[in-house]
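Yeah, one chain of the complex is gone here, protein chain that is, but the others are all in their spots.
Entry: subunit A
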Amino acid sequence: MSTLLIIAILLLGFIVVFQIAKASEYVAVLKGEKKTFEQNNKINGFLLLAFMVLGLIGVYWCNEMFKGKILGEAASDHGEKIDTMLYITLALTGIVFVITQVLLFWFAYKYQHSEKRTAFYFPHNNKLEVIWTVVPAIALTVLVGFGLVYWFKITGDAPADANVVEITGKQFGWIYRYAGKDKVFGKKYYQNINEGKGNQLGLIWDDKSAQDDIVTSDAMYMVVNKPVKLIINSRDVVHDVGMVHFRMKMDAVPGTPTTIWFTPKFTTQEMKEKTGRPDFEYEISCDQMCGKGHYSMKGIIKVVTPAEFALWMAKQKPAYVQANPEAAPAPGPAAVDSVKSTAAATQH
């Protein structure tokens, strides 16, 4: 009912506006075209100036309103670089924005039609044109320079001591894998994926180094102040690992692993205090359209102290053990035999 009412009001508004517009056309004829033109021109000239002034105030006001809601302190070392780059770009483009917009609207207002004025015939001026080719070129060189320095730092190789975590996207969630005690990721093949049998990633159980791999979907744990390298995979369509607080992002592409690395600076607990939000979590948002659940494809990162990390790790059971409960007491020759037999079984 209320919708119909709104539509009716809109229609009525339309008709009223149209009638006024129609009437104004007749008035214009009565008043004479020249007088109407001059009046309209004055009004629009004034409005352009007013728009500029109110617009700039609006920009300032909008900034005041939202500046507390956006960035916050970057929670990774790379994030700091990105923020610095952002502020450099913001300063430079901000200056250009204000100058050009002010000139545009000021000129429009100042040089509006007047009987007394004649337009200045000014078809070109090489000196001016060279100036505004060279100055932007220099400014952009600065931006490219800063940008590339940071870009290569961020995309460079991860330090050798970095923790490595594999993260795999699927419709619609994330799977995390740790290499386990041997610090080597086991081999996997996507044809082996079998969710019913507890093999979400298609690990090859025959491969010894796969037997201690830890696979979880609960949360990705990482140690504060220790570099972490993510190996990013996808099981179905293209996803994207977006981590706003670290300012990091990388696509997850099926068939083509990608990597990023960074060093988290604050534990989740510290961030809860810093942001004043007890419900704070480092969230992973999927940033690449991946289907109907795209908007809800969330992962959680827990940044913890080394001690907490060790404790958490100790509690994890390898995926192999979970998938093959009879093989639980891992070491020993008997176990190895059963490994072989179950591996053979899973392959059939």
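Assume contacts are C-beta pairs under 8 Å (C-beta built on N, C-alpha and C of every residue); 3 or more make two chains touch, one makes a residue touch a chain; residues count from 1.
The rule we apply is simple: contacts and distances are computed from a predicted model.
A.B. asks: I want to check something: the complex is missing a chain, and I'd like its UniProt protein name from "Extracellular solute-binding protein", "3-isopropylmalate dehydratase large subunit", "Cytochrome c oxidase subunit I" or "GRAS domain family protein".
C.D. replies: UniProt lists the chain that is not shown as "Cytochrome c oxidase subunit I".
A.B. asks: Consider the whole complex, including the chain that is not shown, and state which of A:A119, A:A160 or A:A314 touches that chain.
C.D. replies: Of these options, the touching residue for the absent chain is A:A119.
A.B. asks: Who touches the missing chain here, A:T89, A:S217, A:T305 or A:Q322?
C.D. replies: A:T89
A.B. asks: Please output the residues of subunit A touching the missing chain, sorted low to high.
C.D. replies: Touch set of subunit A with respect to the missing chain: 3, 10, 14, 17-18, 20-22, 24-25, 28, 37, 40-41, 44-45, 47-48, 51, 55, 58-59, 62, 66, 69-71, 78-79, 81-82, 85-86, 89, 92-93, 96-97, 100-101, 103-105, 107-108, 111-114, 117-125, 128-129, 132-133, 136-137, 140, 143-144, 146-148, 150-152, 154-156, 170-171, 190-191, 193, 195-196, 202, 232, 235-238, 240, 242, 244-245, 247-251, 253-259, 277, 279-281, 283, 285-296, 298.
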